[in-house]
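One protein chain is absent from this view; the other protein chains keep their places.
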Amino acid sequence: MTLLIAILVFGLIAALFGALLGYASIRFKVDADPIVEQIDAILPQTQCGQCGYPGCKPYAQAVADGEAINKCAPGGEDTIKKIADLMGVEAEPLDESHEKDNRPKVAFIIEEDCIGCTKCIQACPVDAILGAAKQMHTIIADECTGCDLCVAPCPVDCIEMRVVPETTQNWLWDLNSIPVQQID
Amino acid sequence: MESIINRINQQKFWSFHGGVHPPEQKTLTNQKPIKPLSLPEQLIIPLQQHIGRQGDLLVQVGDHVLKGQPLTKSTNPMAVPVHAPTSGTITAIKHSVIAHPSGLSELCIFLNVDHQDTWVERTPCNDVATLTNQEIVKKIADAGISGMGGAGFPTHIKVDTKPDINFLIINAAECEPYITADDLLMCEHSESIVDGIKILNKLLNPAFILIGIEDNKPKAIEALKKATAGIEKIHVCVVPTEYPAGGEKQLIQILTGKEIKSGTLPIKEGIIMQNVATCYAISEAILHDTPLIQRVVTVTGQALEKPQNVWALLGTPVHYLLSQCGFDNQGMEKTPVIMGGPMMGFSLPTDTVPVIKTTNCILAPSYKEMPSAFEGNSAEVECIRCGQCADVCPTNLLPQELQWSAKAKDYPQLNKLNLSDCIDCGACAYVCPSHIPLVQYYRIAKAEIRQQQQQELKAEKAKARFEARKQRLEKEKRARELKHKKAAEARKAAMNKATPEATEAKSAVAAALARVKAKKAANQKSPSSSAISAPVETTENQDNKKAQVAAAIARAKAKKQAKPAPEIDAKENAKVEPSNTDSKKAKIAAAVAKAKAKKSQEKAPIQGQEQNQEQTDSLSLADKKANAIAKAKAKALAKKQASSNNDSSTASDLTIASTAESEPAIDEKDAKKAAVIAKAKAKALAKKNKESNTDNKVSEKNTVNVEPRKVQNTSETSTINDTNNISDKDAKKAAIIAKAKAKALAKKKLATQSVSEEKTMHEQEKGAK
Partner (left out) sequence: MAFWIASSPHNHNQQSTSSLMRLVIFAAIPGIIAQWYFFGWGNLIHIGIAMITAMLCEFIVLSLREKRITEQLFDGSALLTAMLIGICLPAFAPWWITVIGTIFAIAIAKHLYGGLGHNPFNPAMTGYVMLLISFPLQMTTWQPPISLMEIELSFSNTLTTIFTGFTIDGYSVEQLRTSIDGVTMATPLDTLKTSITMGLTVSETTQSSVFGEHFAVGWEWVNLAFLLGGIFLISKKAIAWQTPVSFLLSLFLCSLIGYTIVPDSSASTMFHWFSGATMLGAFFILTDPVTGATSAKGRLIVGLLAGLLVYLIRVFGGYPDGVAFAVLLCNMSAPLIDQYTRPRTYGHSKDLS
């Protein structure tokens, strides 16, 4: 009899708490950003495809599905660290297949070489190339994300990636980089 | 507001949090009058001397300009012009180190002084009342006046405001140690300054005008009081000496007790602040039509024999100022020369830096008086959280916590700790017993935060553009599919009719199938071709396009061949001193020649192979041939270029620069010729292709064929790089040999190719028949 009572009591308690938890999970549901959106927000949005996916969003989707987090070359270590924090995994060094130099760059069309083939225009993920068939093209430098996707398609190799020059506006106060000049 | 004025009348002021009392050292210079400097030989005038944008150049190298003549014009509200500080000839407009902590170079005008000092025509104005406010603002803008206290904000923007102004505060505090430029200006030109204040009064019509001046300038206070006597509105406020009482927000707090909300401008509280030197410049500009071309600079420090204030023309190089004041480096290996005061100034990397509108001081301290300026950041030890920095911070920040977050690059935390409210005054670092360069950490963090924000903005924009593009592409795709479906239906209907047209259509399908096969074969040959999948459109346009593309590619290639030599020359020249150009050229010539020779050797067997394959694949024979021919021609042309390149570079070896210029010219001509030929040939081909019922595939193939060539181009450049290392002699020898070889090869190639070309042409004709 005591046994029965005990089982009954515990069963009731379990049912009660179960119901409570179930209700709470519905009632207090947190509408968090889907993980894909959060990852996408971290990615640098260069849409460069160096990760092997056709843009930042697809890569974010892939990371959410278990893809390696170290494939974003333009984002570099910072982005990897942030994704690692978000996903609760260990940060890994950048995929070795990418070049280490991730200084910001913009594409530049050597205009006298351009034949107006429009191939780069088709390749540009952010529509930052201006031009028409048989007309010389040019890059809208402010819109260029430096993804270098336009470099490969160019049949005459007239596009090159140029490092964004250091100006007084984007100087990062690195006093050690100032060349000391000998004076008489 | 009345209570504020009452307090001021009783000479009672508020105080700000913190502050320090570094040794003032103003006695070094404040007893001597301002010395007018003799004209230097050369002035270096940076186009941008203020915050904002630079104006557009009005002058060219070689122009003779008169004193006061504008050198740039402003096309943007944030741009102010610069003027010629004296008459002379412009010898260069080039990048030069500017007065900025970064030591970076920006565009500067180099003016050779002719010592005539001839003015442009001026129209002095005797009565300000005759001018409208608009005219005054325009005059201020045209005179190139920007804030002369430090930041250099364009003055005409600051004075062109509509809302009610309660206080116009004239900043005469000059709280930085050592600097006495404003002090002396007030002593000697108080009348002009008051004239300037009156003009500002007319423009802004403030309720009160407060002149904030520290009590360590008794003579200047006396002079100002005398000059402003009888003007009800103006109050000379003598405030206790404490650094940084001259900070905009600090002075406002001292005089009015008001705090300016973080992230807003004082104008929101009805307060405008102008520096005394700016007032002087305004009166000069309006009354005497004298643009801002000179300013008082305190040249001080115990490393100078005769420290004193000077009237320096804008653009005067620092070395001229130092030599005029007897600079002695005391045998030190490295000595700091600081532009600005000891607290907020920046050290100069070189002595060619010019004086600009915001330069108020050149400080050359001796080791004895300022050992910390000589030790750099080497004395930094761990923070012991003593909190002295927090005690002296004028904005009541927590410098030690900021420092930890800055070192950890914890930007959200830095924002939480209000890093953006830091005014870089340096009081915290001044008192830090651990000698931590706190301000430097903050500046780095601030710059990085700013960059990060910009990147985020850019990423946002890029994302939007990417999404928009994706939508557009999808729309296009749908439209195309629809069109194809319609076309397919039409064809089906036609086939079902079983007319002669239908059979024709069928044969077209057969041809298409064959083409697909051919493409597959091609894919096996060059894997890269699979990457390209051009839209299939069966219009005649395509054929034309194909021909054009072929021509274009040939042209481009030809041009490229012409390019390398001069291009590399230019690159090398940038790096190497001019005396080396000779040997460099030889090296490059050698490298180019070698690369060419190598290429031609490699090409020969490949071509043979290709032709063999062509014969086996009879269906796509025409396509293939078109390709091969286009390619062969391009190559032949390239070779021609190579040899001509070599020839001309030999010439340049002998006659150096002059020939180097003609080099590209020759090449260009050749390239043009080549292009014409290629075009013609391509056109012929196009016609033929049409006849043999081929279509756009050819154009695809053409691009395919470009791929391997590109690879070769890159290898070519790498060879060039390698050969660059060879010693001069070797290079020359190699160049001669290589040139000879290349020439011979090119000749041979040309001959064989023309033969093979003719042959294939015949064959094609036969096939077409």
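Couple of notes before you dig in:
A and B label the chains in the order they appear, each numbered from 1.
To be clear about the criterion, a contact is a pair of C-beta atoms (placed from the backbone, for glycine too) under 8 Å apart; a residue touches a chain by one contact, two chains touch by 3 or more.
Owing to the predicted nature of the structure, the values given are computational and were not obtained by experimental measurement.
Checked against the full complex, the one of B:V65, B:I254, B:V310 or B:L397 touching the unshown chain is B:L397. Of the candidate positions B:I4, B:L184 or B:A429, contact with the unshown chain belongs to B:A429.
Mapped onto chain B, contacts with the missing chain fall at residues 16-17, 20, 22-23, 103, 177, 249, 253, 259-263, 329, 332-338, 340, 342-351, 363, 365, 370-374, 376-377, 379, 381-388, 390-391, 394-398, 400-401, 417-418, 421, 424, 426-427, 429-435, 437, 439-440, 443.
For chain A, the residues touching the absent chain in the complete assembly are 173, 175, 178, 180-184.
One rule holds for everything that comes next: only the chains that are shown with their structure count from here on.
A straight line joining the Cα centres of chain A and chain B is 26 Å long. Those residues of chain A that touch chain B in the shared complex are 40, 43-47, 55-56, 112-113, 115-117, 125-128, 134, 143, 145, 155-158, 166-168, 170-175, 178-181, 183. Of all residues in chain B, those touching chain A in their complex are 98, 100-104, 106, 319, 334, 349-351, 440, 443-444, 447-448, 451, 455, 458-463, 465-466, 468-470, 548-549, 552-553, 555-557, 559-560, 563, 703, 706, 710, 713.
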